[in-house]
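A single protein chain has been omitted; all remaining protein chains appear in their positions.
Letters A, B and C name the chains as they come in the text, with residue numbers starting at 1 for each one.
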Amino acid sequence: MPQYFAIIGTRDNPIYEAEFPSISGKNSIGFPRDLKELNPFILHAALDIIEDLQWQMNPNSGGVTTGGYFGTGGNSNSNSNLSVNNSNSSGVGFLRNRSNNNNNMENCYLGKVDHFYGLSITAYLTYGGMKFVMIHGTTGDLGGSAGGNISGDDVGGNASKSAVQIDDNALKLFYQEVHELYIKTLMNPFYRLNDPITTPAFDKRVRALARKHIVTSK
Amino acid sequence: MDPGRNYQANHPLTEQEKKQQQFRLFQESLPKVSQLAFQMLLNEIVPQAMAVENELNDLNSLEQTGDRTSAVEGERKGEGEAENIPINDLSLQEKEVSSYNTNLKIQPSHKLIMELAELEDEEKYNNILKRLRNIGFEMGKKMCEMLVFSNNPNLHFKEMDLLLIMKFICRDVWKQLYEKPIDNLKTNHRGTFYLIDYNYKPIQAFSLSEEAPAKELKMVEPFLEIPLGLIKGVLASLGYSPEEVICISSFVDKPADDRPKYGFPKGVSFHVQVNMKPK
Amino acid sequence: MGIYSFWIFDKHCNCIFDREWTLTSSSSSGTINSKQNEETAKLLYGMVYSLRSITQKLSKGSIKNDVRSISTGKYRIHTYCTATGVWFVLLTDFKQQSYTQVLQHVYSHIYVKFISNNLFSPYDFADNESEMRGQGTRKITNKNFIDSLNAFLSPMVGQ
């Protein structure tokens, strides 16, 4: 199933976007054309939800002026789609597998935050206030909108068809390792916060991580 | 995999201790360089900031008179600028002598520091301090991202408020850079903090030849801009924008007993003010 | 009376520091960078300089063969010469054979810390040509240097 992945800056500006087509047989299937244009809008809808999640999870930090971005909140509260406290991920990052003793990592992963016509949207929030968001599409059985036209009545309620299933653990690994790659980019003295990330090396590595953790060939 | 299973027989480590130990082992495994090399680099930024200001002024003044290159050439006493020799043509490398090796006019650090301390031109002085503070700011921002990312067990993001961030600076940030934590943190719990370091490491060997305590304090002032910028950088990376944070430094007397006989005569207090207007 | 006096010479043949102890009883007695010692400094430098160049010539130029100490009837001169041309010289009685350890400590823990790593202090005490080849008069007057040197050497005065 194809994914659309984006890193959103602290001022809600996308600094990196990529689409991971799913591979079935020889050809790779991406998002149907009209859905592609929808992605940015779906993304923004999800951002508002993430923002609410952010303050809801950490009300006291919000009180202090802009407060820290620390809406990451613990994984203890009741919000169901928050991730469960997971075991150490085995990702060997550039910072010498920092991510394997990650007691803070999992509370950045927000899991599935929204769904839209069978598309699931998951998100990951860094303490620096960056948002990693992914729209998980399905190929064939894409609810009512598979045929490319979104019929009017579907727009209101979300499609009754079951949304795409999300493998939390695999996704968390992907998000954490992309987070590590992002930190490495941030450490570059010539990179300024919220600059678009255009280095081919970054793109290549993110796609490799996507292949490793998420894209399941059908 | 539940990490708690393999407790040692005699005294089982609590979860927190286990994480501390794991974090410590991880920190020890990281590649290291010499602290002195770091300190010499950090300190040399200050005299060079003075040299940069001088050079930029020379260039600007000549810019008005239109022949900027001659200023630079003059300084290099007219030896040929190394044109861009194709790197892959190895044979040429042998003859390539770098343009700045032989006769660059290099001012020694102590003279630049004296010049900076005696600078009357307020605007130039503030330019230099701003440059130093900005370097500290960038260091603080990036360092914070990295330290936080290396998930130090005693960092809890759930209740990360200002006081906890200040403790993070006093303990983790200071220890990473200066091998010792801040000696004393005071606060009025309304956004005002005093971070007191009685022996700010980079300046402990500084002393003038003649008995001139006031002069020494003036000369050391620019060296405090980098840590001030660093504090603002850490706060900025954790959500407190620079406009809301005021950082100034002042000197404090050292407690009588702990005075290492030959350190810098005064301790340093970093005063941090975060204005707390509710959003 | 273990130690009589301590001298530092730089690569410009200048004496940049001298400390003389007069009374065995009080180790803080004596002079620092005193005018009367300027002549003695030149003589001392000349002696060490010529003996060093002779030993180097005798050992066919290999610099490994360096002068360690020179004994006269009344005292012994201990020298520690660094690759950067700084000489640490100690005049002592005959009780102790070698002061190399002591001079090396002065170099690494006092000179390096309060002169080389001290950005307020010059690392080269000759400001221009006219202060080279033994004509310079600048001295180390850095309080931290002098205090820590006294704390380290003075106890050895009375031994």
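Definition applied: contacts are C-beta pairs under 8 Å (C-beta built on N, C-alpha and C of every residue); 3 or more make two chains touch, one makes a residue touch a chain.
Heads up, the rule we're going with is that contacts and distances are computed from a predicted model.
Colleague: Quick one: the chain not pictured, UniProt calls it what, "Ribosomal protein S5 domain 2-type protein", "DNA replication complex GINS protein SLD5", "Trafficking protein particle complex subunit BET3" or "Transcription factor Pcc1"?
Modeller: Answer from the UniProt record of the missing subunit chain: "Trafficking protein particle complex subunit BET3".
Colleague: Which visible chains touch the chain that is not shown?
Modeller: Displayed chains contacted by the hidden chain, ordered by label: A, B, C.
Colleague: Given that one chain is not shown, which residue among B:47, B:191, B:222 or B:239 touches it?
Modeller: Considering the complete complex, B:47 is the one touching the chain left out.
Colleague: Considering the whole complex rather than only what is displayed, give the residues of subunit B touching the chain that is not shown.
Modeller: Counting only subunit B, the missing chain is touched by 27, 30-38, 40-42, 44-45, 47-48, 51-52, 55-56, 72, 81, 84, 87, 93-94, 96-102, 104, 106-109, 131, 134-136, 138-139, 142-143, 146, 176-177, 179.
Colleague: What subunit C residues would touch the chain not displayed?
Modeller: 11-13, 42, 45-46, 49, 62-64, 66, 82-86, 104, 107-108, 111-112, 115-117, 123-124, 132-135
Colleague: On subunit A, what residues meet the omitted chain?
Modeller: 95, 184-185, 187-191, 199, 201
Operating definition for what follows: only the chains that are shown with their structure count from here on.
Colleague: Taking chains as nodes and touches as edges, what kind of graph is this: line, ring, star, complete or other?
Modeller: It is a line, because the chains touch in a row without closing up.
Colleague: Indicate the whole-number Å distance between the mean C-alpha point of subunit A and the mean C-alpha point of subunit B.
Modeller: About 35 Å separates the centre of subunit A from that of subunit B.
Colleague: Taking the mean of the CA coordinates per chain, how far is subunit A from subunit C in Å?
Modeller: Taking the average C-alpha coordinate of subunit A and of subunit C, the gap between them is 69 Å.
Colleague: Name the residues of subunit A that each touch 2 or more other chains.
Modeller: Answer for subunit A, listing residues that touch two or more other chains: there are none.
Colleague: Which stretch or stretches of subunit B touch subunit A in the complex?
Modeller: These residues of subunit B touch subunit A: 1, 3, 19, 22-23, 26, 29-30, 138, 141-142, 145-146, 148-151, 153, 155, 157-162, 165, 237-241, 244, 274-279.
Colleague: Hey, which residues of subunit B end up touching subunit C in the complex?
Modeller: For subunit B paired with subunit C, touching residues are 36, 39-40, 43-44, 46-47, 108-110, 113, 205-211, 216, 219, 261-262.
Colleague: Which part of subunit A faces subunit B closely enough to touch in the complex?
Modeller: Residue positions touching the partner: 58, 60-70, 72-74, 87-88, 95-96, 98, 101-105, 107, 127-129, 179-180, 183, 186-187, 189, 193.
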